[in-house]
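In this view, the complex is presented without one of its protein chains, the others remaining in place.
As written, the chains take the letters A, B and C, and residue 1 is the first residue of each chain.
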Amino acid sequence: MASTTFTDTRWIARGEERTSLPQFLLWLAPWAVVLALGVYAAGLCLYYGLNQTNMDNRFAFGLWIFLDLGIIALGAGAFFTGFLVYILKRAELQPILNTAVVVGFICYSGAVAILMVDVGQPLRAWFTFWHPNTHSMLTEVTFCISCYLLVLCLEYVPILLRNRQLRKLPSFLVFEHQLHKLVPVLAGVGTLLSFFHQGSLGGLYGVLRGRPFAFREGFLIWPSTFFLFILSAIASGPSFLMLVTAAVEKVTRRRLVPPELFQRLGFISGVLLAIYIAAKSIDTLIWLNFTSPSVGFAPWQYYNYKPFGLPILFAEIVLFGLLPAFLLTYRRSAKRRGLLLSAAALACVGILLNRFVLTVQTLALPTLAFDEFLHYTPSWQEVASFGGVIGYGVIGYSLSYRYLPLFANPKGDDPHVSGD
Amino acid sequence: MNARYGMVIDLDRCTGCGACMVACASENNVPSIPQATPRTGLTPMLVRRVSNEMEGSARREVFIPITCMHCERETPCVSVCPQQAVEVDKATGIVMQMPQRCLGCRYCMTACPYHARYFNWWDPAWPAGMEKSLNPGVAVRMRGVVEKCNMCHARLHSAKAKAAAAGRREIDPADYVPACAEACPTAAIRFGNLADQNDPVSQEAHSPDAFRFLTRLGTEPKLYYKSKEAWVRALAESTSANAEVKHG
Amino acid sequence: MKVTRRDLLLWGAAGAAGLAITPVPWKLLDDVSIWSQNWPWIPQPTHGPVEVKQSFCTLCPNGCGMRVRMAAGWPVGIAGVASHPITRGALCPLGYGAHQLNWHPQRLRTVRHRTNSSSWEEARAAFAKACGEGPIAIIDGYPGRAASSVFESFAQKRGSYRAVLGPEMQALSPYEMWSGVPAAGLGYDLENAQTVVSFGAPLLDGWGTPGRFTRLWAERAAGSTDPQLRLIQVEPSFSGTAPSRTATRAWQWVPIHAGAEAALAAGLARVLLDEHLVSVSARGPMPPITLAEAADETGLSIGAIADLARTMVARPPVLVIANDGNPAIAALNVVLGAAGAPGGIVRRAKHTESYASAAADIGSARAVLIDSTVPWNFAPPTNAEVFRFAAWDGGSCTADWLLPAPGFLEELTDVPTSPASAIATYAVAPTLLKAPPGVQSAAQFLFLSGIDPTLMPVEKIIHARCADLFRERAGTLQGQDTTPVAKFASVQKLEEQLWKGAVWIGEPPRSAAFRCALKEWPATARSAQSMSSSSMNWSKAWRAPVLPPLASKLYQESSLREAPEGRNA
Partner (left out) sequence: MTAKRTILVLGLGLAVALLAGWVAFPRALYSRRHQPLEFRHKTHAEKSGVAECSQCHALRDDGTFAGIPTIETCAGCHSERMGTSKAEAILVDTYIKPGQEIPWLVYARQPANVWFSHAIHVKRVALACAECHSTYGETDEVRIYEVNRISGYSRDIWGHSISRLRRAPHEGMKMSDCEDCHRRHNLEVGCLGCHQ
């Protein structure tokens, strides 16, 4: 069935016009290069070991962990939108649901791929499932992320099967229908899993009793960062979805979703962001005044080391917190697409900054009185292999966009019955 | 009765010669890595040099041997390990690291406030023939795993075997002394059973000059340090004192 | 019936599902992880019966006692010997890694003539030829051994024998000049000193026998504000470089201008004599330098020098230790009456060997034979043909002949009294490892060259020395237990013990006085070398060709020490 002529229209959903194949390939080419370079770099790390990175015994976590936490937070849009649509029955968000799933799938699979390079002995990584240490936040993360990745696959498959050619196989169509019935359930499960691993990613650092900069008291077994991470993730998720959709609209020069939807997303994002910032501020105050001093670390001492001064804290809370929260929720600013999007961008940057501070600053700060404040610059292998994930993301999304009906088509007829 | 092995390190006696570091590496088959730096090297026992930051004749320096503190409560590295590669041994109180179980996620390294854990960034290698000089009691680690002080468990093993062969249940304390304590030319490092009231080490641990690092973290380390110099004892707690003078 | 794509898909699906309920995926998962735990390229130790052998470290002339743990016949670990009278269980960091040295990549296994490889026959021929043509010189880095006496007797007729001495011995040479007692017979009675003033000697950093002074210091001084053993370190302070670990751990550190040691010594002597702080009997010559000049040169105030002088004598006996042959500093000891008094410079009770440390001029030699014990940084005269013995190639070697010598534990040698020791000791380091083929010690080389038929092999000489010990019936033998030599029934019994690692100990230096005839103050020579690096002792003064690989832990994988020169991390 391989088409001999240099075209792929038979694969593109009816009623959707897409750019010509050559133009599409031209768009993919640079990203393919980035991806290839990333695969090569990752290969080096797997073959020669992690000496290929610039991490060391003091900076045992580096760029990778920071970006993993980052993209997983941004990928939270997937489960959260599913949650809103299927659990809270917010039908108006339906149009971006597929995008949400694809973005989520890409973020999570990418993060997991990088993690497999990041661990020193990937061949033994499965021990976590066989000999799990139930007290470890990382165990929680590993279980939830791998399970949720499975859920995402199950959510992605029906979208995949809606491809024009694949629909030709009757059994697939049946399968897809069955699966689609499952989707609400999956959304529920996904929500549960996501709440836990987003949280335990925060817990990851919150439990570090040995690192008073990160250590937090908490509720039951979960430190406060557990809940802050959930909040910040669901706050930034929608913003990121908005940015992705907007980017696609820019590239394809066409309206894919009604503008009200953007405002809706922005509002949700903004409100959650506001809640998050409030919670974070309280948490920070408690930590500075009680938690940290109680273990012998004077408040504010962490901010004596440039470049990690107080401005970072300010930026996190005001510049990338309150400001976007306001812009996203305030009707006037939300109406202006430009403002809305830049606010969304600010929100996402804020979350990334938060993850950066927690991962990098925590390790850079001294604990013993005679420790030095440390610096670390990732090696090209680290940067490249992460670039690979981004390349993978863009390519993955582009393909999905081209060959799958990501956005319910304007005619509004239900994609399930339409088609041949 | 269960033992609680620990050490008392008399910093006033330490001349920073580094014998403990070499003896430790030799006992535990720690390779010498050509490309390694102070930040990527393997030094399960590491002597750190600290000064009172004065100039001229007022300058004092102290050498602080740092190794795993074998924390007793809330042991930071144990709770974080996702696959039980770290545990506190009930019988000895030793915090054990199992490199063959480890998947190299390095979470325990970020958890350790003493930076006493080391990652094998490279595969171990020895010049041709030198593998004959490896200690048969210790398995060589491979790249991609975390290692640390296991209190020379190979010596505990041979002490146990010796006792068993002699039909004894308990080991002879003389048979079990970690390499660093054995090697220290000034007997600054002393090893003993903190659970045993009559053990001189457990008594020394309660001397007024004795202190432990970062006790307020509440991890109850089993490595005690000793100094008559107040500025040295002041190093026990966090950086807050001299945070101002340090900057990135 | 034709197979459709659908069939294939279904078949594959069923197959995949089926495999999941077979051992394949699960067993593979397990085996692959086990493989990762036993990677074939990770070296593994050799297993076998374990035994502990007593021996002595021969890396430097201090001959520390060591227990060598051998597994399957190979050394796998090294520890000190608590019963050793001088080291008392201590070793230096290099000693603990020494058992790996024999496999060092720079180990020499073949004879090298300049850049190309050669043979022992050619080397011997060349040496014989040289001996015929002119005077030869033999350089020994570890005088007093049986091998050394082989060198001496060979050199007697054909040239000169010269011992390269470490700073500890150099510091004793002035007293030899003034008293006629050979420096090799002198030592520091540290054990009885109460105040030790070191002029740049790295007393806490591997000076003399590692562990000898550090042990004393740890037991009598460490941490105490008013210690029984007061260590005063006189040492230049250089801005930028950290002071030596001795300076920063000492009871008192006196920072002075670089190279002003002699001036300070003179200044102190003047104060001691002016203020009659020293007993009249011990009065030495008055230095020809005013206190003001001394103060000016050292950078200390007049008051500071005076105070230092008073502090010195406050807690006698006081001993001044130099780090080189600087006569002014030695003279200070004479003024203090520390030369030839308990707790000062003492003359060892009868020691088994006496050797000429006379620095004969070897500039005119036709050929120079350098023993493997000579520090690698020893520079021989260029006009002579140089036969350099060494177990390891330390790099940038200018010798004409590079001759592979036995490595660590591979050679039978006796262990004479360690430099600057107050008591005489004697021990034997047996051969614990078979030397690789094509390796030969300098003594064997001379013996096999057959140039001098009267030469005795090392083993014979050691037997003879043991016989002497037995005949003299003096001292005790310190092994698992302590036995006076007089108690031994036969020389065989004595030798047996010595071969098992026992140490012969001479009488303690009680009536150890000797007179120094020092009429006037020696010409104030500036210090030969000035200390700055904290790692000076094992990298500069006594540069070994190579270090045990694990030494990298100290200067490369940590910043505990500076990388020795030529070994930058």
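Details
One rule holds in what follows: a contact is a pair of C-beta atoms (placed from the backbone, for glycine too) under 8 Å apart; a residue touches a chain by one contact, two chains touch by 3 or more.
Predicted model, so just to flag it, every value in this text is computed and none were measured.
Considering the intact complex, the chain excluded from display touches B, C.
Panel shows chain B; residues 87, 89-92, 94, 96, 98-101, 137-140, 150, 153-154, 156-158, 160-167, 169 of it touch the chain omitted from the view. Touching the omitted chain from chain C are residues 7, 10-19, 21-24, 27-28, 30-32, 34-35, 37-38, 40, 44-45, 49-50.
Quick note on the criterion: only the chains that are shown with their structure count from here on.
The most central chain, judged by C-alpha centres against the centre of all protein C-alpha atoms, is B. Comparing the chain pairs B-C and A-C, the larger number of C-beta pairs in contact belongs to B-C.
Once the centre of each chain is set as its mean CA position, chain A and chain B turn out to be 40 Å apart.
Centre-to-centre separation between chain B and chain C, using Cα means, comes to 29 Å.
Each chain gets one centre point, the mean of its Cα atoms, and the points for chain A and chain C are 62 Å apart. Shared contact sites, meaning residues of chain A that touch two or more other chains, fall at 121, 124, 127. The set of chain C residues touching two or more other chains comprises 36-37.
Residue ranges on chain B touching chain C, taken from their complex, read 10, 12-13, 15-19, 21-23, 25-27, 29-30, 32-34, 36-38, 40-43, 46-49, 51, 56-57, 59-61, 63, 100, 123-136, 138-140, 142, 158, 179, 182-183, 185-188, 209, 227-229. Those residues of chain A lying in contact with chain C across their complex are 121, 123-124, 126-127, 169, 171. Chain A makes touch with chain B in their complex at residues 49-51, 55-61, 118-122, 124-125, 127-128, 130-133, 135-139, 142, 204, 207-212, 294-298, 301, 304-308, 362-364, 366-373, 375.
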